[in-house]
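Of the protein chains in this complex, all but one are displayed in their positions.
To keep things simple, chains are lettered A and B as they appear, and every chain counts its residues starting from 1.
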Amino acid sequence: MLLLQVIVGGLLLGAIYALFSSGLTLIWGMMNFINFAHGEFVMLGMYVSLLVVVWLGGGPAAFGFAAAFSLFVLGVFVYLSLIRYVLRGPMLSQILSTFGLALLLRYTAFWIFSANFVSLPQTSLSGTLNVGGVLMPVPQLVAGVIAILLTIGLHLMLTRTKVGSQLLAVSEDRGAAMLMGIRPDRMQALAWGLSAGAAGIAGALMAIAYPWSPSVGETFGLTAFVVVALGGFGSVPGALLAGLIIGLIQALSAFWFGPIYKDIIVYALFVALLWLRPQGLMGKA
Amino acid sequence: MKIPSISPTILLAAALLIYPLVFSGAFYLDIGVTFLLAAISASAWNIVGGYAGQVSVGHAMFFGLGAYAPLLCYTLFQWAPIAGIPFGIMFSIALAVLIGIPTFRLTGHYFSMATIAVAELIRIYFGTWDLVGAAIGLQGPATARGWWDLTFRSELPYYYIFLAVLAVLLYLTFLIERRRFGYYLRAIKAGERAARSLGVPVQQTKIKALVLSAVFTSLAGSLYSVKTGFIDPESGFGILVSVQMVIIAALGGAGKLYGPLVGALILIPLQTATNTWFGGGGTGLTFILYGGIIVLIARYEPGGLFELWERIAPRRWRHKNAS
Partner (left out) sequence: MSRFRLLKAAAAAATLIAFSAAVPVMAADVVKIGILWPLTGNAAAAGQASKAAAEVAVDIINNAHPDLGDLPLAKTAGLPNMGGAKLELVFVDHQGNPSLAQQLATRLITQDKVDVLMGAYQSSCSFTATAVAERYGIPFMVGESAALNITGRGFKWVFRGTPIASDYARTYMRFFGDMKKQSKKIDSIAIVNENTDYGTSVADAIVEEAKKANIPVAIRIPYSASSTDVSAQVLQLKERQPDVVIFISYTADSILYMKTMKNLDYAPPMVIGDDTGFSDPSFIPAVADVAQGVMNRSAWSIGKPGSTTYKINEMYKAKTGRDLDDTSARNMQSFFALADAINRAGSTDPEKIRDALTKTDLKPEQLMMGYEGVKFDNTGQNILAATYLIQLHDKKYELIWPDKAAEAKLQWPMAGWKK
């Protein structure tokens, strides 16, 4: 029974990992580019939520939307002002660009919000459901379910809508897409917006259930890399599956071996994956 | 009549040699020592990250091993810390080969991510391992038992020891630049597939570069822990240790001999200045500054300040030598 509890907890958290990792994998698939500041986008989503609640008294819907929208704008801005220039440059500057961005965002957040951990004041989502002996705290449950729905939604958007197919076209073959009249630059900016927006909502969802501080971006970023590596670079369904798996592995490792080892196991898994199966479960090689 | 110009290298060497005699205060000396340490680490990173273009953001793994070894030997066996330095180097070489073989099959971003993950893994593990002091870390001898403990009251001896190490490293890098190994590195940086088709033994070269880089990074770590007398997982393996090496090299010019030195020359005094002026106020401005600088370099001048200088300087030289 306790084991079932651990599993459910792990899956719910894993769903949120899946959501924010899907944005990262999208960028990778399109541009062969890793955003080292992705974790910071999640962190910013959390703070936007806080500001909406504290200044405007908004509820979950309000701050969820606010986080998604503001981070979308930020993502597009980052692409237009920085990323599209470094894409043409050497590897070092590509890596440095988002690394520097991560530092900038993280420490500006430290400066504005201080290092204190914060959490959202009690929202309408509170309490715990008891389903057959398994306790599911409502905030975590809601966050997890919405995360899965949004990830599936993203996948559907990519595969079923016109815009989605344009994005995928650029990612498959940039040259051919251009010949078809698709503007790669625009699509890439859009992809960055979606990626950041997804990270932002994921942040808002996490904010409902967990406390945070500016430093959480680092851990989330690394988690996202692992999920993306497992799921396969470029595959959103892969990210969903991998997110759930990683959440599960984390919870089980923490329960069986102790919380410190859960990180070691996850990173070791990551390195093993990169070595043995870089294309992950569902990605293109 | 042409006035004979003293080569910049000699000028640099002279400046570095007489610095402690001119700025003899203990605080300025410490800045100098910190600068040299940063220059050594960044120059070591430069071999594999700058010349070969393999951007490792986890070099702290070597730095940390080098930093722990001397203090571990002191704690366990009461040896003089410097006796532990060769062990640090040995472990780092082993790690470099172990890591190099699987990860060098990966390209670009994959490789960088792998290096971050490995460094983090080691950092977390050391935090749980009682033998190396777990989260509390290790200390060196509080007071010297003899000259070999290298616990000096003044930092002057450290300064010259570090300077010697930097000189050796830069000379080695200078030699590499001119020999075939250096050509291989540059070829790999320019394009691996092309290099391979030209007959460059890519995998071997990359590993050799990593090993060489690891040796000196490990040495830098050892020097750090001997001088500070303290090490813990965060100061040895923390991500900021890795990031600082990369920033310094990139700022000055990755892949250039004096790039890391120039980067350190600018960043270390800058860091000290922001700490002094803003530190007590508590705003963490230093890192915001770091982040901003890196973004600017990446966006506008990926070749670092050195490349910027090289673009501007030739014009001046041309004018001067024309008369």
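FYI, a contact is a pair of C-beta atoms (placed from the backbone, for glycine too) under 8 Å apart; a residue touches a chain by one contact, two chains touch by 3 or more.
Small disclaimer: the values here were computed from a predicted structure and weren't measured.
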| item | value |
| --- | --- |
| Of B:Ala94, B:Ala135, B:Ala167 or B:Ala313, the residue in touch with the unshown chain | B:Ala135 |
| Residue, one of B:Pro86, B:Pro102 or B:Gly229, that touches the chain absent here | B:Gly229 |
| Chain not shown, touching residues in chain A | 2, 5-6, 9, 13, 110, 114-117, 119, 128, 135, 137, 140, 206, 210-213, 215-216, 219, 250-251, 254-255, 258-260, 262-263 |
| Touching residues on chain B - with respect to the absent chain | 3, 5-6, 11, 15, 22-23, 25-28, 30-31, 34, 127-128, 134-137, 139, 142-143, 153, 224, 228-230, 232, 234-235, 272, 275-276, 279-284, 286 |
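Everything that follows uses one rule, which is that only the chains that are shown with their structure count from here on.
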| item | value |
| --- | --- |
| Centre-to-centre distance between chain B and chain A (centres being mean Cα positions), rounded to whole Å | 33 |
| Complex contacts: residues of chain A adjacent to chain B | 28, 32-34, 82, 85-86, 89-97, 99-108, 110-111, 218, 222, 225-226, 229, 260-261, 263-264, 267-268, 270-271, 274-275, 278 |
| Sites on chain B touched by chain A in the complex | 49-50, 53, 55, 57, 102-103, 105-106, 108-110, 112-114, 116-118, 120-121, 124-125, 127-128, 239, 243, 246-247, 250, 254, 283-285, 287-288, 290-299, 302 |
